[in-house]
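Of the protein chains in this complex, one is absent; all others appear in place.
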Amino acid sequence: MVIDVHVHPTGYPQVAQDPESRAFRDRVYQRRTEDALSAPIAMTGKPSGGNGGGNKNFDVLFTRMDHEGIDRFVLLPLDLTTRYGGWIVSNDEIEQIVAAAPDRFIGFASVDPYRPDALEVLEHAFKDQKLAGLKLHPSKQAFYPDDPMMEPIYKKCLEYNKPIMFHSGMSCEPDCLVKYARPVHVEEVAVKYPELRICLAHFGWPWATETAMLCLKYPNIYTDTAAVPMDSPEVFFRHIFTREWGPTWFEHNFADKVMYGSNSPRNHTHGIEKLEMRPDTRAKLMGGNALKWLGMEVK
Amino acid sequence: MVIDVHVHPTGYSMISQDPAERKFRDKVFQRKYDESKLPIAMTGKPSGGNSGGGNSEEVTFTQMDSFGIDRLVLLPLDLTTTHGGWIVSNDQIKQLVDFAPDRFIGFASVDPRRPDALEVLEHAFKDQKLAGLKLNPSKQAFYPDDPMMDPIYKKCLEYNKPIMFHSGMSWDPDCLIKYAEPINFEEVAVKYPELRICLAHFGWPWAVETAMMCLKYPNVYTDTSAIPMDSPAVFMDQIFNRTWGPTWFEHNFADKVMFGSNNPRHRSQRMMQGLEKIEMRPDTRAKLMGGNALKWLGMEVK
Partner (left out) sequence: MVKTTTIELISKKEFELIRITKDILKAVEESGIQNGVVFAITAHTTTGILVNESLACLEVDIEKKLEELVPTFDSYNHNHFLPSYGAIGCNAPGHLKSMLCGNHAVFPIVDGHVVCGNAQDVYFGEFDGIQRRKVYITVMGE
């Protein structure tokens, strides 16, 4: 079972493609809408073509998943209601996408922690929409993970046994302070809620060693490979796995903690296959750890 | 054009003649010795610490000519409210620049807590024609994103002047490193995207954090004046090829890193020789050694 735990389905057909929705996403990303709308079809139409585009069906996507041997995508929405008045992919849209291909997609919820009805949105997502976990983005949503305001949200996740995917470390997006997403800000969450399964995405780069420390100390903290590369993914992964981390750290300490994630549509993953590791470690990295984190492990 | 963007002229004889001032420097740096009791040869030697009077302009110019260093960026430090004085004042910088305008690029400093901070800065930019601002969050004890700093940043923008921030570790006593962590500059870069800032010393020990700042924010630069644990050749290799991935610099930061020596902690040429050991294309090296500094200083010929 190969699971990509970090996919942004912004270009999927179920995600609103009306000019207004696309303009909203362009505004959030501070892109020029007219450029996006006048871009050639090949650019707006393909799954990997930026965040605002929309392909008409999943033919290309599923062909590619089959070709690359990827069984499941974890799809991540983002609720920016109080800061921007909208969503970059909503929970409803995720629900629709999952319904279209439940054997391919694992849908997450998101919730803006500042919205007054945050708990209701989350309850609805878990109870009625059956979404599989929660995506939070401390930088884009502008909160510190250890803010006491977050506690009811964490408790709701525990109540439904759902994991949280935290954006961690740098995000290239505008209006998105990196400081909120420093890995160590999650420490008190891990201490207070030791049963809560948390993923600090992107290796928390530029704090990959801090992320290592948190994975080492706290049993339910995971990370994923959806790092923003400074170079080709091949070069960047080798740097993280063998240089920034000591060459034995991953296999000796974090074989159960790192999950394969692509950050698609940025989709930078080639190179992972070139990292040397035992076959059983690779199986965990590519899907086994994700099943555990998702709470879907067959026992 | 080779520019050393990080030079402390504390030892220059022209500005080190006053014993009271030398004593103040010793006090600030908590240096224990009594200068008057040292043998003659020690007080006179060029490399002898920050407060000595021996690093004559003549020696400096000989070094610059011999190693092909065209300009030195001279940095003062205003510690009026924290220590009651300056480690090199704006006036002294002006004096040095007037003495050798073809050698020195003079920066101003200002203690952000002095009530007349804006006037001091206005005078430095408008009348003294100083080329930028030096701030040391650790020694001056402020967080760069403190709202108190906003008028100062606005004044720099008004005069189109860059800021050299001390970043990361400093050896100085009474100088908390926490203030100078690279991430603390993020909100400055977000609020004033046009402001050209240098996070000096690679922000070490947070060199990867500094890389992130340079990657995300177009007007954030860094300089090579890192306080090494080894020779420049070894330490620069550590930063450029190990702490950073070996391709990061040339693929991502060729326009962002500036040659700086932290003289007198290092002689300029020693840092230069260390950097010569780092492999890069000739055009990248030209940027590192001076091209990026011209851009950061706003002195680029367009």
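In order of appearance the chains are A and B, and numbering begins at 1 in each one.
Keep this in mind: contacts are C-beta pairs under 8 Å (C-beta built on N, C-alpha and C of every residue); 3 or more make two chains touch, one makes a residue touch a chain.
Since the model is a prediction, treat every value here as computed from it, not as a measurement.
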Visible chains in contact with the missing one: B
Full-complex contact with the absent chain, from B:158, B:174, B:230 or B:279: B:230
Absent-chain contact - pick from B:59, B:141, B:280 or B:294: B:59
Hidden partner interface residues of chain B, rising order: 29, 31-32, 41, 44-50, 54, 56, 58-59, 62-63, 66, 171, 227-234, 264-266, 269-270, 273, 277
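Everything that follows uses one rule, which is that only the chains that are shown with their structure count from here on.
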Residues of chain B touching chain A in the complex: 183, 186-187, 190, 208-209, 211-212, 215-216, 242-243, 245, 247-248, 251-252
Residue ranges of chain A touching chain B (in the complex, touch as defined): 169-170, 172, 175, 177-179, 182, 205-208, 230-231, 235-236, 239, 243-244
